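Removed from the display is one protein chain of the complex; every other protein chain stays in position.
Note that the chains are named A and B in the order they appear, and that numbering of residues resets to 1 at the start of each chain.
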Amino acid sequence: MPRINSASELEELRKGILSKRDPDKPCIAICAGMGCLGLSNGRVISAFEKEINKKDLKTKVDIRTTGCHGYCEKGPMAVIYPEEICYVEVTPKDVPEIVSQTVLGKKVIDRLIYADPDTGEKAVHQAEIPFYKNQMRHLIGNNAKIDPRSIDDYLAVGGYSALSKSLLKMSPEEILEEIKKAELRGRGGGGFPAGRKWETARNAPGKEKYVIVNGHEGELGAFMDRAILSGNPHSVLEGLIIGAYAIGSHQGFIYTRHDTPQLKNNIDMALAQAEEYGLLGENILGSGFDFHVEVHLDIGIFVSGESSALMKSIEGNSPEPRPKYIRTSVSGIWGKPSALNNVETWANVPLIIDKGSEWYTSTGTERSKGTKLVSLSGNIVNTGVAEVPFGTTVREIVSGIGGGIPNGKKIKAVHFGGPMGGSIPENLLDTPLDFDELARLGAPIGAGSILVLDEDTSMVDIIRYFLDFLSNESCGKCVPCREGIRQMLRILTNICDGKGREGDIELLEEISEVTGAASLCALGKTAADPLLSTLRYFRDEYEANIAKMKRCAEKREL
Amino acid sequence: MAAGHTFEPRILGFLCNWCCYAGADLAGISRFQYPPNIRVIRVMCSGRVDPAHIFRAFLAGQDAVFIGGCHLNDCHYVTHGNYDALSMVYICKKLLEHIGLNPERLRLEWVSAGEGIHFANIMNEFVPSIEKLGPLGKGEGLDEHELKFKLEAVTKLIPYIKLMQSERLRVSDRTEEAYNKFFTSEEFDRLFNELIGDKLAVCQIMALLREKPHSTGEISEILGLSPSEVSRHLNVSARNQNLKTVAVDNDKIDQIINKHQGKAGSLVQVLLEIQHENHWLPLDVLDRVSKKLDVPLSRVMQIVTFHKTFRLVPKGRNEVHVCAGPSCYVHGSTRLLDTIQDLIGIKPSETDPDAKFSLETGNCLGCCNLGPEIIVDGKHHGRVTPDKVKDVLKNYE
Partner (left out) sequence: MSKHKKTSEIIIQIDGKEVKTAEGMTVLEAAQSADIFIPTLCHHEKLEPYGACRICTVEAEVRGWTKFVAACLYPVEQDLVVRTRSEKVDKIRKMILEFLLAHAPYSPQLQDLAQEYGADQDSFEKESSFCILCGLCVRYCAEVKKKNAVGFVDCGARREIRFIPEISAKECHSCKECFPLCPTSFLQAAFVLTESLAFLRDSSPTALKK
């Protein structure tokens, strides 16, 4: 691959790639995201490959295995270009028909396109499907067009133009200003202004600085970071390099999970290809800026998604958090200023640089700008990854995109933020998706996982489930978290088993106060948040569960 | 027809100087008859008797042990040693039960100096009861070898047990009622099992393995533990480095270590790569990594025991992974897990005795459209209901 040394060379390369691509050439884009792969275990992809070989069509038809398309519920999904016909729930048996009828015959196979479960209305193209229609897919929209193992695919959709603009036409200070003006807030759960974090790191004393991609995605029910990082790793890498340039860092780290080999392979490949093109490593794009990236894997524990624990893990220690009295952006890995941001946050950066902060801030609410990736799961018709502008109401997401609750059940609650978040009841579903609005209701958006719960769910049981999870994932260093969670779990288990006692709710609230105030890190501090939010909106359920036992005892006495 | 010996129990007695010994003496002087099977050792206080004495007596071939002391609250010492004897005997009885011996073989009685006839009556009852139980071990169906090995296992743990007794199994209220209430409570059972019972099982397993290698199935049979419990104890032993495990291919391990050599912070990545290659981490691999990367072994142990990701005992041929994410939970993953546990007979983090399956529950892999799902050897089986699980698992060797 030729090494690119200037902006013009980049554009030449891009033109060259595009010129070699015939827009009319048939292409089968098969989703190779976790959800679709899990459904087929790779058999659909190999079926297509076999069929194309059999019919001797290798030079006439392209097969592209892409990143996650988002509509996991209807996977395995395949999109046939150039008509962009979208087939859902494809099985290996359907493959010969697809190749002969659609790819060659240009005919739509009716039984394989999406049909609305309520109205029966059909949709031939992905953009017509209700799940997709109501989204604003700035970040994830490109997934269907890109094979993550091909940097050329990313270049073909305009990739790395933001990098070229940043390194060759802007100064680090200008980039910092732009990010601050865009009001980019961290997407990992903290919602902290990224520009401010970068500025702190930039101004912190010391020449050695680090930038980190937090690709850990430990939040339960969140799978959108993996969709981006695995499906379009270059978008994250581009953002990372731009950020590094703005901060003055020459070493980056990508921290991600060890349990998904495909994820690591895609990242490794992306890094290698970027380096070959001169978009990473020494003298990037001839700008004189050097930047290298190391990939680190986690050991599987939830707490290693916490920024200070993550940094300890990169240092080669067990991931134990430390109190952040001194910010990690001032003293992080090996005591050096380290700017850590979530995958989605980094993926937003090239967008902001390309289209400008004014364009970016035109979407969203007053204090939450841009779009947010959310992962829908639980008792919902359409599970998957969706991207919506901030300000979309929760009801619009659950009904318009999520398709409502299956089996005609009523919705009971929507839970945000996994084990560190909170739930909102049905009557609050018209709240707009917004960092501060949801936090005010006690259900902070977290990383964006949306767990929908129907009327048959016991809220007490769900909270017990979350606390059980946290009790296994706490590092155990500090007393309030380790012991507090243990005791709260015990009480909740008793309540669930009908052995609750008078005063249990008050005791739970007392313990929450202590863990919330005195714990060392965010895990301990927010461990009781789901509990407190359900006590706020579903207190009667707890009381009923405790009363059940009381009633039983009274009956026996009679 | 049996012309053989009738069984004459051998009983060792520890009698306290001030009360019981004098009482026994009085019985003798007063000519109260009782069987001559007891051999007496005089101690200054019943509280002096140590679990080590009791188990040494059993190891030496005694069929029963008797301890006699002053009545409660009448102890001649301000320390009320007889209460210590009481708690010690409760614990020793439980220990005997745990190793399969009848706890009735250990007896504690309060006899005052003037109660000669009481002492004789006790002996007249105790000796026949031991005759009925039969010789130590044989009476409970244990052969000589098994008996020795179990008693030795307990003896090894005695310094630890004594500390547990004084620190955790203490009763602050020195009254007979409070002692009896505590030592017959569920709380005591729970504390005993967690503090001592598990360690005793591990100690016995260690002793078995020290003799010669055994499979988990064999251990389970010999010690009367379920395969699930044996697997659990082996996990714990490996984490505490009591179980020395042997590496397979040192060259491959060295290659991985050398790839990351000198790089600060490479410890976690090295361990992950070795685990990926070898599927589990033998202890001497950890030793090697510790030495080559110049990292204290305690730090290596902390990382590998931090989360269940790292396996310190060999895995089964097929790894069954039940997703524990919230979407799968809402769709019934608990029932699924229960079904699998019943089918295979093990709990999460354990391996079945044939080493066919290892079970694990794990982090959400983000395939929430597949809930509830299980992943066997990397292959996803989504939307699995409890009745379909059997079909899924039967395809695996």
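Assorted remarks:
Simple rule for what comes next: a residue touches a chain if its C-beta (ideal position, glycine included) is under 8 Å from a C-beta of that chain, and two chains touch if they have at least 3 such contacts.
Treat the numbers as computed from the prediction; the structure is a model and nothing was measured.
One of B:L234, B:V270 or B:A324 touches the chain omitted from the figure, and that residue is B:L234. Only one of the listed residues, A:V79, A:L297, A:A339 or A:L520, touches the absent chain: A:L520. Considering the whole complex, the residue from B:V202, B:L272, B:C368 or B:V384 that touches the absent chain is B:V202. Shown as candidates are B:E125, B:E176, B:E218 or B:D254; the residue that touches the absent chain is B:E218. The missing chain lies against chain B, touching residues 156-157, 159-160, 163-164, 167-168, 170, 187, 190-191, 194-195, 199, 202-203, 206, 209-210, 213-216, 218, 234, 237, 239-246, 296-299, 301-302, 305-307, 313-314, 355. The set of chain A residues touching the chain not shown comprises 301, 303, 318, 322-323, 325-326, 471-480, 482-487, 490, 510-511, 513-514, 517-520.
Note that in this section only the chains that are shown with their structure count from here on.
Rounded to whole angstrom units, the spacing between the C-alpha centres of chain A and chain B is 45.
Put simply, chain A touches chain B in their complex at residues 34-35, 37-39, 41, 72-73, 75, 217-218, 220-223, 226, 258-260, 296-297, 299-302, 313-319, 334, 375, 377-379, 383-384, 415, 418, 451, 453, 457, 462, 465-466, 469, 475.
Partner chain A is touched in their complex by these residues of chain B: 264-269, 271-272, 295, 299, 302-303, 306-310, 324-327, 329-330, 362-371, 373, 379-380, 382.
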